[in-house]
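Left out: one protein chain. Kept in place: all the others.
Let's turn to chain A:
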Amino acid sequence: MYLADRGPTAATAPTDADQGRTDRAAQPGRALRAIPATVLALGTVSLITDVSSEMVTAVLPLYVVAGLGLSPLGFGVLDGVYNGVSGLVRLFGGHLADRGRRHKAVAVVGYGLSALCKPLLLFVHTLPLISGVLALDRTGKGIRTAPRDAMISLASTPENRGRAFGVHRAMDTGGALLGPIVAFLVLGMAADGYDAVFTVSFCIAALGVLVLVLFVPGGRAPAVTANPAVTDGTDGASGGDDAAAASPPVTLRSAMALLRIPDVRRLTVTATLLGLTTVSDAFVYLMVQHRLGISERLFPLLPLGTAFFFLVLAMPLGVLADRVGRRRVFLGGHLALLLAYGLLLTPLHNDALAFVVLALHGTFYAATDGVLPAAAAGAVPAELRASGLALIGTGQALARFCCSIAFGAAWTVIGDQAVLGIAMAGLAVCAGWAAYALRGPETA
């Protein structure tokens, strides 16, 4: 079934890893064994790094208020501006990685920059400087995202890419869930030991960078050098160092020219449109609390609910995406979100409904966060993979940011029910359009 779905295009995309491309690999029982070592290594790096960064995130409010005795109000003022900047940083990181095909090197710079921010926190004690360090941390995240996703896509076979991204996202989310636990373990052993939290966070981040350096294959064109003879000339994409040298140089212009590829354009426009109607997490949790009457005590736990379902479903939905089509699962994820909006609009008030909404919210992430780059990878030539993934990801992120600004402004004017109704209608229209635009066979 998935063979038919994949269509004839599968045969024309051999620039990616060739190992393990068997039908058996798609069977659920062989799920984990079919994960390339590179993807597992990158997943491990993400898991470790997320433990480190979420440790800091979890204690930061407490540190600022209780540790430093500062008022955190106005802390988020630059947030909005920085959201825009981090989108551009991601494009820059993707482009830099494609130039000379040095994905790993650029990723090391990104992870390294974030790691170095942790000890900096030991030395800054005022809000503007702490904000500065966090901005630097996020710059590191912006730089590394596109080359990392490009490496995942290049290391996995086209028919297993959804599963590879699913495993990576599950490991990433697992780290995010572990981070606060580690942080509060440290604070439990050492009351007010924020410096210890930052130091441990740095040690963990450094370990992440080391795993990346040691266990993720680097060099140029990681996937194709293994067997350049097979790939040369099949689809015009580069194969090995010689072919890379022969192919046109990667320039900003060539990265922008990606938008002339119909599939890339369609995915970018679709992801952006859907992003415009994706209500930000903070608003979803506020809405769960306001509309479903969740107690104050449970409020801080709501993001954990989403993360739990994201963690559990990321890989199964990635596998499903490989079988029935990534675009279909990507759209399905938005239908889950649509359903969540719908439930929030019902007059029912109870904790069970909140649980269902969070399950749908987590399903939305599991069906979209890794599935989008998996779908996009098939549309973007290997030599521009990082640039292409950055382009689509940035479009989506900026659209979500615009949505959250508009949503916040509209909330106070017309109320939460009306604004959520509008978002829901918008999402339904965009999803309908997306279903139309993304119809037909997809590139593997």
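Going forward, a residue touches a chain if its C-beta (ideal position, glycine included) is under 8 Å from a C-beta of that chain, and two chains touch if they have at least 3 such contacts; residues count from 1.
We adopt the following convention: contacts and distances are computed from a predicted model.
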item: Omitted chain (choose from "Ferredoxin-NADP reductase", "TolB-like translocation protein signal peptide", "Heme exporter protein C" or "Simple sugar transport system ATP-binding protein") - UniProt protein name; value: "TolB-like translocation protein signal peptide"
item: Absent-chain contact - pick from A:39, A:60, A:152 or A:359; value: A:60
item: Absent-chain contact - pick from A:98, A:137 or A:159; value: A:137
item: Selected residue (touches chain absent from view) among A:158, A:303, A:318 or A:333; value: A:303
item: Residue touching the undisplayed chain, where the options are A:111, A:285, A:309 or A:341; value: A:285
item: Hidden partner interface residues of chain A, rising order; value: 53, 56-58, 60-62, 65-66, 69-76, 79, 126, 128, 131, 134, 137-138, 141, 180-181, 184, 186, 188-193, 195-196, 199-200, 203-204, 206-207, 210-211, 214-215, 280-282, 285, 295-297, 299-301, 303-304, 408-409, 411-413
